[in-house]
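Sharing a structure here in structure tokens format.
One protein chain omitted, others in place.
Going by the order they are written in, the chains are A and B; count residues from 1 in each one.
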Amino acid sequence: MTLQQILFFIFGAISLGAGVGVVTARKLFHAALWLLLAFFGVAGLYVLLEAPFFAAAQLFVYMGAIGILIIFAIMLTRGMMRQRHPRANRQWWLAGILAALFLATFVRLAWQGPWTAPAGPVPENSLGLLGLTLVDPGGFALPFEVASVLLVVALIGAVTIVRER
Amino acid sequence: MMVPLQWYLILSAALFCLGLYGALVRRNGIAILMGVELMLNAVNVNLLAFWRYTEPAAATGQAFAAFVYVVAAAEVAVGLALVVATYRTHGTVVLEDIDLLKG
Partner (left out) sequence: MEFLSNLIVNIGVWIKGLLVGGGVAEHGAALVVKAIGAVVVGFFPLMVVVFLIWAYRKIAARMQGRLGPNSSGTWAGPYGILQTFADAIKMLTKEDIRPQGVDLIPYNLAPILVVFASVMVWAVIPFGPGRGLIGADLSIGIFYILAFSSAALIVFLMAGWSSNNKYATVGAFRAVAQLIGYEIPQLLAVLAVVMVTGSLSTQDIVGSQDVIFLVTLPVSAIIFFLASMAEINARPFELLEAESELVCGYFVEYSGMKFGMFYLAEFMNSVAVAAIFTTLFLGGWRGPWVDQAPILGTVWFLVKMGAVIFLWMLIQITLPRLRIDQMLAFNWKFLVPLALVNLCVVGLVNKGTTEGFPGGASAWTRGSILLGANLAMILATWGMLAVGERQARRRREAWQAAQAGELEVVV
């Protein structure tokens, strides 16, 4: 077993274990902390995949922004925290069966697939390549601009929705 | 690169199914959003794994992963805004209790 495989198992176990924590934690704040740990594990996987930019972006966007937004929302709606609710709804067994079926299908597909060994090393300047692809008119320039418009629209929408009248 | 691609795919499948289960099962709106975030993360692992194993010289897979980030940020901003607004008007974030249209 090589070092990479060991690291893969460590980060995979972190993200999956934390994922279980997210869906089972009784307190919502704990679920959010588990979610952050899951994000961290996934960031480790990105490092193993030689995509360091995405690992840092994972920390930056998911932990630094989305995680904080979620915790803020939990605190803003914290009247809910005191009440004792069953954390799962009545269809939990159905959802469990559905998720298990999905998992079985995915695993079967992944196992059968005609996957080959990695197709060569990551280029030295893969980050610069990504940047050029994102702003290249023949590449992703239009989706890139649309994505930025989407972000602006989403932020304005969010502000409008929560604004007190 | 000693880790086979299958491992990444199976891991991301497991993460996706956990997120799916969470999104279907939880009653709190914020917890459902957390499940959706897990699913988006699983998708991103898949995208980057395929990028690394099939075509690392092109940046297409990375570009898609970047767009998933944008979508996730937009989704969580609007979703949480809706949850907070619902809490203001209805006093609850349990989505089953929000049944104004049920008649």
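We take it that a residue touches a chain if its C-beta (ideal position, glycine included) is under 8 Å from a C-beta of that chain, and two chains touch if they have at least 3 such contacts.
The shown structure was predicted, so the numbers you read here are calculated from the model rather than taken from an experiment.
Visitor: Going by the touch rule at the top, give the shown chains the omitted chain contacts.
Guide: A
Visitor: Looking at A:18, A:36, A:49 or A:134, which makes contact with the chain not pictured?
Guide: A:36
Visitor: Considering the complete complex, identify which of A:7, A:71, A:98 or A:155 is in touch with the unshown chain.
Guide: Residue touching the chain left out of view: A:71.
Visitor: Which candidate, A:56, A:101 or A:149, sits in contact with the chain we can't see?
Guide: A:56
Visitor: Which residue numbers on chain A touch the omitted chain?
Guide: 29-30, 33, 36, 52-53, 56-57, 59-60, 63-65, 67-68, 71-72, 75, 127
In this text, only the chains that are shown with their structure count from here on.
Visitor: What whole-Å value do you get for the distance between chain A and chain B if each is reduced to the mean of its CA atoms?
Guide: Between these chains, centre-to-centre, one finds 6 Å.
Visitor: Which residues, counting only chain A, touch chain B once they are in their complex?
Guide: Its residues touching chain B are 2, 4-5, 8, 12, 15-16, 19-20, 22-23, 28, 31-32, 35, 38-39, 42, 45-46, 48-51, 53-54, 57, 61-62, 65-66, 69-70, 72-74, 76-77, 79-80, 85-89, 91-92, 94-96, 98-100, 102-103, 106-107, 109-111, 113, 115-123, 126, 129-130, 132-134, 139-140, 143, 147-148, 150-151, 153-155, 157-159, 161-162, 164.
Visitor: Taking the complex as given, what residues does chain B use to touch chain A?
Guide: Those residues of chain B that touch chain A are 1-11, 13-22, 24-28, 30-31, 33-35, 37-38, 41, 44-45, 48-49, 51-60, 62-63, 65-67, 69-78, 80-85, 87-88, 91-94, 96.
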